[in-house]
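Complex shown without one protein chain; remaining protein chains in place.
Let's look at chain A:
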Amino acid sequence: MPQNQSKRMLAFALSGIVLAVLPFIVGSTLGNSWVRTLDFALLYIMLALGLNIVVGFAGLLDLGYIAFYAVGAYTFALLNSPHLSIFMPWWFILPLGAILAAFFGIMLGTPVLRLRGDYLAIVTLGFGEIIRIFMNNLNAPVNITNGPQGINMIKPIEVAGFSLGKPVELFGTTYNSVYIYYYLFLLLAVLTVIICHRLQHSRIGRAWVALREDDVAANAMGLNIRNIKLLAFAMGATFGGVAGGLFASFQGFVSPESFGLMESIMVLAMVVLGGMGNISGVILGAVLLTVTPELLRDIIGPLQMKAFGRMIVDPENARMLMFGLALIVVMLVRPEGLWPSKRRKAEFHDALDDGIPAADSQAADGLKG
């Protein structure tokens, strides 16, 4: 179907152009803080897609995913800041952070191989907290992480002597560093999407679904359950590690506060709300959950002033309240997520039978032929 193909190409080209000019449109109409929100949306897309490998593809509920983000961020922070007076090039520490995160993924994966569902969730939740508490307390007796104060003055990523952290002048206008980071994040987010897409339709992607479905049968197919599960944890963690490193260089500052349980839950909510197991859905979830709270911040305060002439509810509280409400409504109306995968949709809407065979009359008809 060449017509279909050319349509697709057109769609790709169009979305490419939109994504390329987006920060300029947003920046000139809404201001730089919104470009910053865009940057975070891209970071969260990477994170959510990473978690989607573990939760969406392999079906392993991970409530401590943010720990891998923390590992990546702290690796970058420790090895490229005045804190330990170590300055290593980003192209070394970003992959290093990813590898370390993968290592932690396997560390978490190994003891939980036999756990499922609630029990798995509890252990992963504990793991996430352990990492955060370590970051919080590793300032004595030897100061490694600088404790709750966090690590400051992390050097931004530099490409060929050009620092991404400095504003640039282009055609007489000065552009903040958030613009440059936007393109870096966009590049990596696109790369993440491509990898996830390839993974999903690969032998390993099928193996993850099969494992989730029926581990006895999967095992009988010659699938090494242990390795496949660990691979899911490691792959997911890798994306978290990369995103963490980017976060550290972008912010220039990391502290344990950024890696709390709430963050883990937020990323999980992106995956579930968007549509577990579906890449487009997860991206949608990440963008919505990053942009909506910011949007509400800009709306609720002024709205109250207009309507009542004074602030009745603190905008910060009202914002989270509305946000929570929106989440509940979506989950009630569309439990499978806003943009679910075919498989996930079937789980919720089709009477997928597990062992109870459906009517056989159709099959009988088919067999006669």
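We adopt the following convention: contacts are C-beta pairs under 8 Å (C-beta built on N, C-alpha and C of every residue); 3 or more make two chains touch, one makes a residue touch a chain; residues count from 1.
As a convention for this text, contacts and distances are computed from a predicted model.
For the chain of the complex excluded from view, the name given in UniProt is "Amino acid/amide ABC transporter ATP-binding protein 2 (HAAT family)" [choices: "Xanthine dehydrogenase family protein subunit M", "Ion-translocating oxidoreductase complex subunit D", "Amino acid/amide ABC transporter ATP-binding protein 2 (HAAT family)" or "Phosphate transport system permease protein"]. Annotation: of A:L223, A:V242, A:M266 or A:A318, A:L223 touches the absent chain (contact as defined above).
Counting the whole complex, the residues of chain A in touch with the unshown chain are 203, 206-207, 209-210, 212-214, 216-225, 342-343, 346-347, 350, 352-364, 366-367, 369.
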